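Missing here: one protein chain of the complex. Every other protein chain is in place.
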Amino acid sequence: MAVDTSVNIGDLNLANPIMTASGTFGYGEEFTPFVNLSSLGAIVVKGISLNPRPGNPPPRVVETASGMLNAIGLQNVGVDRFITEKMTMIRTLGAKVVVNILGDSLDDYRELAARLDDVDGIAAIEVNISCPNVKKGGVAFGTDPLMAAKVADVVVRQSSRPVIIKLSPNVTDITVIARAVEEAGVTAISLINTLMGMAIDIRTARPKLANIIGGLSGPAIKPVALRMVYQVASVVKIPVIGIGGITTLDDVIEFMMAGATAVQIGTANFVNPAVSGELVVGFKKYLEDSGRSTATELIGCVLR
Amino acid sequence: MAVDTSVNIGDLNLANPIMTASGTFGYGEEFTPFVNLSSLGAIVVKGISLNPRPGNPPPRVVETASGMLNAIGLQNVGVDRFITEKMTMIRTLGAKVVVNILGDSLDDYRELAARLDDVDGIAAIEVNISCPNVKKGGVAFGTDPLMAAKVADVVVRQSSRPVIIKLSPNVTDITVIARAVEEAGVTAISLINTLMGMAIDIRTARPKLANIIGGLSGPAIKPVALRMVYQVASVVKIPVIGIGGITTLDDVIEFMMAGATAVQIGTANFVNPAVSGELVVGFKKYLEDSGRSTATELIGCVLR
Amino acid sequence: MALQYLENGEILENEVVGPDTWRMAIRAPKITDAAQPGQFVMVAVGHESSDPLLRRPLSIHRAENDVLTLLYRIVGKGTKLMSHMKRGEDISLLGPLGKGFQLHATEHHCLVGGGLGVAPLLFLAKEIKRRLPDEKMTILLGGRNSKELLVLADFQHVAPVLVATDDGSQGLHGLITALLDQEISGPATIYTCGPSPMMKGVASLARHRNWPCQVSLETMMACGMGACLGCTVQRAGIDETEKKYVHVCKDGPVFEAGEIWL
Partner (left out) sequence: MALQYLENGEILENEVVGPDTWRMAIRAPKITDAAQPGQFVMVAVGHESSDPLLRRPLSIHRAENDVLTLLYRIVGKGTKLMSHMKRGEDISLLGPLGKGFQLHATEHHCLVGGGLGVAPLLFLAKEIKRRLPDEKMTILLGGRNSKELLVLADFQHVAPVLVATDDGSQGLHGLITALLDQEISGPATIYTCGPSPMMKGVASLARHRNWPCQVSLETMMACGMGACLGCTVQRAGIDETEKKYVHVCKDGPVFEAGEIWL
């Protein structure tokens, strides 16, 4: 039976719902020995800021039970070199590319969106709002509905492309943030970014990460991510992209049933660099075997 | 070398920092074949409400990566039968007993505290504020600093014993809640309760828990718990009791270094019912081997 | 409180006995000695890893001469890991747990097992034979096909066995309830364990015939010892106190069929 694996994020049509998550897939290139990038729904590249950032001192990563903490510190080449160097390479990959952006201020986000809007070969913009707002004493944009909506608004106004806003899970009520950014006119919502966590080396009595606190990702956080996707999909009308611990085909199906239109694979890429491509193949087979003819039938079937 | 393993929660002196967590240790009795209960710092019994509660329909538990979800629904015998039946048994156990309480309204908490204050054999009250406030449309008491402080206040006023308030981790800024309850005069803060999570059975396209959403516990949440203990211990002056995924002696030490005066063992009791007793022995040996003479030296040494 | 132990047993045997089905024999004198038919153990499958995290509940299949035997099917991560364990390795067991079958004198003991439900019935059959040697006993076993009639010979050593298969490859072509209906007449006590639709059918026939009927249930379990309150099934009849539910690990796994909602 011919099945239709494609899904739509607003006007953006993806061949299938399997994307890769920002910061876990480099600029795509590293994975070419293991994955046919053009077979993926899309790839999301490492977060880009206005200026180059060195990132945090080491140690930057540590393993935890079924998860890992990272405090990379948003190391990146900055938007100029991204456009001149990286995008040239990325355009040769044959993948649908989503560019993830981050800023310290509304102005940063505005300028990033404007700069990228002229660049060819970008399918959509994903806005990371888990970053600290320097003007507001370092409170993350994503923890306040008003700030989150403002970021969403400035990026939407500067972008002719679909805008995905990526939510932080470190909030009391994720649905309030989700509704706020929906109102601001974004195309879709992706969630979750990492949970804030910590680990201590008891031999040295020092935190294991130089940054003290880091972001928890991997299978450990899957139940929290799935719950938030379910909650958000219950209250918004725009597409939701599920992220958090997704490793197996079953995980992909769970997130879609909970209401996700597409999913992003993060930490799992480190464990098995071929996993995203394997999930594309597995997803098609799943649809065939389960007698569903379209991917869209799966979306939110727990909600109904 | 003689070491002093004891710690103080306000006026309450514990022989050592190892406690068991509410809802994971029954009323203590079940563990008598495996643990000498009088060797523990204290045990915390299953949460008690004013009236008996049947709890949620099954399925109530499901395993996740390095964790589990539960939606027990606060099943308990109610405070009357707790006092007449359970306390009689509990007094024979030889353990220091902390009674965990929960309510739907401020009045519930007030009355529970008053009723228990006359009962012999209780070392302290622990107040679970992760429950929905029925008057406020079901928003959990623990997610709002004002509501949390009000609950703390009514219980403190009714209790001649130490009052521990147990925080919900499902909040944007745990330090705000912690400061609010400290102001209300509680003796100590325990954290974390479970993270809200979900799992889906893809064969039936239904949530795995009848209650849809449940509480995530176990090693998976340890990094989040440790981070919150560290954050709270940095801003309050009262003792903090660390909870969340604690399984090994290293975990105990990590939480104490992060600022916990004592710890509670939860899900680990299910995996190894003897674990709490083993940790008491291990903790003493650790102090001896590491050349520290008191448990209190460990507390918060990462903060300094 | 009944005696319970946390015991590190030595694996004496771990072998395939049917489709995806394995049998593990473990030297575990304390638990074996205390075990009653219908009780179960919680088995640690994860070694030092926290995934899988929880112990897995498995019925006691045999308990003789210091050796405890389990019969298990590979359905997920935990049972798969168990199947990789080797002779000579240690395995941590918690048990014996729960309330097993109640043995009373009766005219005819009928054991009705489907699929993996046969696991606790072998121990039961042996106990009936040992403790009530003069009483009549019939064992009815069902499966999808002849291959799924597990450890049949072991049962045949204890008492007469009747079988039914869904595909007719052995015994009656049809459901085990049909077999029970056809073959058993007169007063009897029923002990049943198997897939939930089968137990429902057996219990309803038993009610009809006025046979006392004990059913052995499965639910998700975290602790297996009454501490987590996770393993509920609903009691028959409506009740809005905490008594609305019973706990399979402590009040069961064996219940009078009339006592609970099947």
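By written order: A, B and C. Residues from 1 in each chain.
To be clear about the criterion, a contact is a pair of C-beta atoms (placed from the backbone, for glycine too) under 8 Å apart; a residue touches a chain by one contact, two chains touch by 3 or more.
Please read all numbers here as calculations on a predicted model, not as lab measurements.
Enquirer: Name every shown chain in contact with the chain that has been left out of the document.
Expert: Contacts of the omitted chain with visible chains: A, B, C.
Enquirer: Which listed residue, A:10, A:132, A:185 or A:273, touches the chain dropped from view?
Expert: Reading the full complex, the residue touching the unseen chain is A:273.
Enquirer: May I ask which residue of A:17, A:41 or A:67 touches the chain that does not appear here?
Expert: A:67
Enquirer: Among A:143, A:190, A:247 or A:264, which residue is in contact with the omitted chain in the full complex?
Expert: A:247
Enquirer: Touching the absent chain: which residues on chain A qualify?
Expert: These residues touch the chain not displayed: 23-26, 29-34, 46, 52-55, 57-63, 65-68, 70, 72, 75-78, 218-220, 247, 267, 269-274.
Enquirer: Residues of chain C in contact with the chain that isn't shown?
Expert: 46, 48-52, 77, 80
Enquirer: Counting contacts across the full complex, list the positions on chain B that touch the omitted chain.
Expert: Missing-chain contacts on chain B: residues 65-66, 219.
Assume only the chains that are shown with their structure count from here on.
Enquirer: If you average the Cα atoms of chain A and of chain C to get two centres, how far apart are those centres in Å?
Expert: 47
Enquirer: Take the average of all CA coordinates in chain B, do the same for chain C, and state the distance between these two points in whole angstrom.
Expert: 36
Enquirer: So which bits of chain C are touching at least two other chains?
Expert: Residue numbers touching two or more other chains: 50-51.
Enquirer: Do you know which chain B residues sit against two or more other chains?
Expert: In chain B, the residues touching two or more other chains are 65-67, 218-220.
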